[in-house]
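With one protein chain withheld, the remaining protein chains of the complex are depicted in position.
Labels run A and B following the written order; every chain starts at residue 1.
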Amino acid sequence: MEAIQTNAIDAFTTIFRRDLKLAMRRRSELVNPLAFFVIVVSLFPLGLSADSNMLLRVAPAVLWISALLATMLSLESIFRSDYEDGSLEQLVLSHHPLPVIVFGKIAAHWCTTGLLLTLISPALGISLAMPTENLGILLWTLLLGTPTLSLIGSIGVALTVGLRRGGILLALLILPLYIPILIFGASAVDMAMHKLEVAGQLYLLAALLALSLTLAPFAASAALRVTLE
Amino acid sequence: MMKFIHRFASPREFFRISGRLLPWLASLTLLLMLIGLYLGLLVAPPDYQQGESYRIMFIHVPSAWMSLFVYTVMAGAAAIGMIWRIKLAHVVAMNSAPIGASFTFLALVTGSLWGKPMWGAWWVWDARLTSELILLFLYLGVMALYAAFEDRRTAQRAAGLLAIVGVVNVPIIHYSVMWWNTLHQGPTVSKLDAPSIHLSMLVPLLVMTVAFTLFYVVVLLMRTRWEIIDQERRSNWVEEFLEQT
Partner (left out) sequence: MAAQPETRVESPRLVVDAVKGARGDRVLFEDLSFALHDGQLLHITGPNGSGKTTLLRVLCGLLAPLEGVVRWRGQDIRSSVSRHRLESTYVGHRDGLKAELTAFENLQIVARLCGCPDGEGIDDSLRLLGLWEQQDIMVGHLSAGQRRRLALGRLILKPALLWILDEPFTAIDVAGREIIEAQLIRHLEDDGIVVLTSHQALVHSKLRDHCVTVSLQ
């Protein structure tokens, strides 16, 4: 029994490192979500106005919604290519617990998208006239929120990976589930800018993260077993 | 007990028993709806603040309740189908989705009709209406996923899994939207939380709720029967049944 458990940790690190290596080799997968994030954010001043008061008011929502969409568009990379080349079958058939493998893939996905989005978000915050003292809270909310986006998203991708055109369907399945994270994340940034207490939202974001950490890998594994049949 | 459930859950038994029940249930539904509408539209007094316009509540409130109830039933049936591998449960779950979505849509439309005289606008981002809108998205997701697969078994289980994920999220979404609403708009005048609702209004409301629930059961039975006939069209008993009718 002990041997199998250490194996499960090995399986996690193997999959995690494999997916990181693959992401490094397909540069576009790393760069595209970031570029998308930057472009969408820069559309807002063009569509609204360059007035810094106006930008300041919409900044939390703009940053959060753009990060959410960028994550959503990158979700397919969790399972799509593995499905197409047959690796996913092999992973499902491995004797390791599937949730562990799925968790490794989600963790790698977050490191290559959500984490990077979080890291460049202060620069975009500045471009939307956010005061520097509020950039910290923006980082914190994204740091707590984007892993949840990857976790919940993995369920959606697992459900649609067998379909030839899963893209728009994936958005329809996943976006409603993202709403609580958007609400707490964006409002925390907004309230911090009004000098209000935001610990509550951060706790709620952390609670959502904990909940999805425990449930999402299992749900995604169950979904994979169904769609791979 | 399980034996009994499996027996009833066999398509053939279900078809036989539901066929006997349907006419009775349908008549009862119609009767209760007429009573409810009569009591609600003609007997109940006008509201001292909202006048006659509040009467849409007798449709709006039951539909809103049904939208949540049906979602729960759908997820529950899907879970039963996944755990005990009961075909019929999957059929029930997937046929609940469009009915639930219709109730949700009805709740949204009546809510906006009701909102017009109250708020002066067809749509206000009120917490209840917003939650209802998101619930409609959840229903549409389940239906779209079900429609996307060619293989019926895969479709049932994939969409069922999504319904289960959704049902975990419904309370989270609901409370986050409530919280968001108080944050941005301050507490709005709540429509139902009046200190006490007068008995002459409560009775038609309850009658309508029972009628809506029965209506759901009747439509669900009918849809399930059609699907069973379609699924089992190659088996002997269906051929016998079709020859008789």
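Details
Simple rule for what comes next: contacts are C-beta pairs under 8 Å (C-beta built on N, C-alpha and C of every residue); 3 or more make two chains touch, one makes a residue touch a chain.
Note that the structure is a prediction, hence the values are computed from the model and not measured.
Across A:51, A:85 or A:133, the residue that sits in touch with the chain not pictured is A:85. Touch with the chain that is not drawn comes from one residue among B:13, B:52 or B:151, which is B:151. For the chain left out of this panel, the touching residue among A:22, A:61, A:120 or A:211 is A:22. What subunit A contributes to its contact with the hidden chain is residues 7, 10-11, 14-15, 18, 21-22, 25-26, 81, 84-87, 89-96, 228-229.
Within subunit B, the residues in touch with the undisplayed chain are 150-152.
Note that in this section only the chains that are shown with their structure count from here on.
Distance between chain centres (mean CA atoms), subunit A to subunit B: 32 Å. Within the complex formed with subunit A, the residues of subunit B that make contact are 82, 134, 137-138, 140-141, 144-145, 148-149, 151, 153-154, 157-158, 161-162, 164-166, 168-169, 172-173, 176-177, 179-180, 183. On subunit A, the positions that touch subunit B within their shared complex are 155, 159-160, 162-163, 166, 169, 172-173, 175-177, 179-180, 183-184, 187, 204, 208, 215, 219, 222-223, 226-227, 229.
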